[in-house]
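To start, the structure itself, in structure tokens.
One protein chain omitted, others in place.
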Amino acid sequence: MALVRTPVAAEALRTPRRRTTFIQRESTLAYLYMIPGWSILLLFMAYPFFLGIYLSMTDRMLGWPGANFIGLENYRILWNDSVFQQTVRNTAIYGIGTVPFKLLLGLALALLLNRPFRLSRAVRAGLLLPWIVPTALSSLAWLMLFNGVLSPISWVLKDLGVIDQNINFLGSAWNARISLCIANIWRGIPFFAITILAGLQAVPNELHEAAALDGASKVQRFFSVTLPVIRSIILIATLFSIIWTISDFQLVYVLTKGGPANTTHVFGTYAYQIGMGATDLGQAAAISLYMFPALALGAILLLRYVRRED
Amino acid sequence: MTDERISRLLQEATRLRYSRRQVLRRAVALGLSVPAVTAALDRSAIAAPGPRFGRAPAVLQGTKLTILAATYFVPAAQDFFVQQAQQWGQENNVEMTLDFVNWPDLQPKIGAAVQAKSGPDIVELWDTWPYLYYQSMVEVNDLANKLGEAQGGYFDWVVKTAAVDGEWYSIPTGNSTSAFAYRISYFQEAGAEEFPQTWEELFEVGKKLKAMGKPLGQALGHSPGDPPSFVYPYMWAYGAMEVAEDGKTVMFNQPEFVEGMKIFIQAWKDAFDETGLSWDDSVNNSAFLSDQISATLNGNSIYLAALKPEEEGGKPEIAEDMSHAGYPAGPAGRFNNLGSRSLGIMSYSGNVEGAKAFLEWWASEEQYQAWLEVYEGYIIPPTPKFIELPVYTEDPKLAPYAEVATYARNKGYAGPANQNAARVFAEYIIVDTFARAVQDGDAEAAIKWGADRLERIYGR
Partner (left out) sequence: MNIVGENRLWSRIWQFYVPLALFAVFLLFPFYWMLVVSLKPNTDLFETDLNPFLLYSVTLDHYRYLFEETDFWTWTKNTMVVTVGATILSLACSILIGYALGRYRFRGGTFLGAAVFLAYLVPPTLLFIPLAEVISRFQLYNRYWALILTYPTFLIPFASWLLMGYFRTISRELEDAALVDGASRIQAMWQIVMPLALPGLLSAGIFCFTLGWNEFLYALVFMGSGEMKTIPVGTVSDLIRADVYFWGSLMAAGILGSVPVAVAYSFFVDHYVAGLTAGATKG
């Protein structure tokens, strides 16, 4: 993916590499660079991570001594559990109903913010707010807006004569799902926008100008010039957004706790309900880990793709 | 300003020979800062500390004690508890740390503590929780039985919910309970001079109330407080229960209950605010206080909030026009769901003796009663000893709260409030049975679903 081929660089490509000392070798440096981050992860993640996998194969109750190894029994029970099946469906709806919107809207916003305009600093800061406000508190604001009786939205619409009954934002299955998706999209757009915006800074202006001189339209320029540069960024941001969305907890917990009648339970809230409320650690671990194989595979494939690209 | 009020209080105390505790109670009632008053008391050396019960043995001197509890609805009572703990700590030279969290956040904190085997020495437990955590707690039979006997014996709902098969791992502290808060004038307008005595009568009145634009309000979402305080009693009133006395045979799918559920499905449309499916514990409070609903099941927090001065968001006209009533009856009788909270000592604690000494002192008659009084009747005590206190009887509008404790059943009835009952509660199975019924309009299917879920848990 050669972008700016200066004569020097082109020459460098043809020049055979200098002999490098051990410390100058790419692989040596790469391993060295891995050390600090990996030590933290090993210290604080390795044990909890493997314990989590082990727990999912036991009947361990929180605070009780001992546990029996029961293999994949928890996974089998969940497979046949109607609430868990519902949770899987809800989570899929939640993911499909949010990630594409966050991505497209975030991309659009990034392209808008990438243009120079007056007050751009203030606007950029302002539009970042949904991401910065502590979720514990912004979800409370949504809780007020989605209130069944005292929602200010219903209130104003009633006053204007648009509706004559309060909107039942969170009180029926689809209303609640849509409301959750809206709040989630709201919180997620700035993430995509800022990530992509930073990527856009690396797109050289000269290329755009050259393409424009060749008569390429704005849309053509986006696909031929801009997109190739930011493609990895977009893929990575999307992968993380998928993970965050399907493991979301706080927003759903504050707004519905999985209600009404489990129609909005996602993995996070269901695992929490079983693990913390009913103290069944084994089954809670199995709930959280159900998605593990699919996500792990997705992550490996994406990483391969991104690293191989050029 | 505040200083002036404190010094006026101190003058009053000298004149009327208040005890230290009386001064502090006055301070709370006047809205003064308790620490400031304590400091002033210490400086002035009037109102010397009262008799010292439960003085800890000398070996505790210089130790530490951490308490984890849920935030109080009545802030003055929380301040008072802190004050009590600090006072005991000073007298016994024990360093006290108090940690309050929003109550849905208690379980993760306790969970992490029992797993890590470190954290607070004393934790507050909700009903059914002692069964979940007792393996990590210190047995306190001596202390609990001594306190219970001294105060006339624990209520049955306390023994069933705070003890683990008769063994005590925590000291019961009572709990808030629900009764119907309702608007007198709206009920009169709908033709009810008195609050209805049965659920069906209530639903009939409710129809008229909803037609007037002031429906009944009931939460049916996933929320741990208000939805269970309706669904459990209604289930019992229509002859169903989670499980028989053996704790194994599910008794949920009863013909009488199916009929009751059909009545409720109709009533939900005719008499209730249908957005209740999404309400959490706070919505009915604000809906009632902003004149959107005519009746709802709740602790006395709505009334206490309405009584506040207007500039603090109080609603004197609503406080005037509201009253409380006990639970209506169904064909099988009149029931209420109640379980006691409790304070227990964690077995990993390095200061079990100190924790016991503190609990013994705090749960003693004098300290506990003072705490109940500051709590303005929000908490129903675990023993009959205090039920006649003025905080429960003084205001006739609050009388139903003490009364509903007399027909209370535990979660998991007719079995104990054990791990299984806790799981049914945590998974909102009873609540969701009702939510499904009103969503799909199919009483049989909803109850069958609930029975299947209960079978999975109790049948294990």
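The first chain written gets the first letter, and so on, giving A and B; residue counts start at 1 in each chain.
By our rule, a residue touches a chain if its C-beta (ideal position, glycine included) is under 8 Å from a C-beta of that chain, and two chains touch if they have at least 3 such contacts.
All values reported here derive from a predicted model rather than from experimental measurement.
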| item | value |
| --- | --- |
| Chain not shown: contacting residue from A:57, A:176 or A:197 | A:197 |
| Sole residue of A:181, A:211, A:233 or A:261 that reaches the chain not shown, by the stated touch rule | A:233 |
| Selected residue (touches chain absent from view) among B:281, B:373 or B:427 | B:281 |
| Chain not shown: contacting residue from B:4, B:193 or B:312 | B:312 |
| Contact set of chain A toward the excluded chain (per top definition) | 1-6, 8-13, 15, 18, 20, 24, 26-27, 29-34, 36-38, 40-41, 43-45, 47-49, 51-52, 55, 62, 105, 108-109, 112, 115, 117, 120-138, 140-142, 144-145, 150, 152, 155-156, 159, 186, 189-191, 194-195, 197-199, 201-202, 204, 229-230, 232-233, 235-237, 239-240, 243, 247, 249-250, 267-268, 271-272, 275, 281, 284-285, 288-289, 291-292, 295-296, 299-300, 303-304, 306-307, 309-310 |
| Chain B residues touching the omitted chain (full complex) | 66, 68, 70-73, 75, 97-103, 105, 108-109, 111-113, 115-120, 176, 225-226, 281-282, 285-286, 289-292, 298-299, 301, 305, 310-313 |
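We take it that only the chains that are shown with their structure count from here on.
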| item | value |
| --- | --- |
| Contact set on chain B toward chain A in their complex | 107-108, 111, 114-115, 132-133, 135-136, 217, 220-223, 273-280, 283, 286-287, 290, 292-293, 419, 422-423, 425-428, 431-432, 435-436, 439, 449, 453 |
| For the chain A and chain B complex, residues of the former touching the latter | 61-65, 82-83, 143, 146-150, 166, 168-173, 176, 256-262, 273-280 |
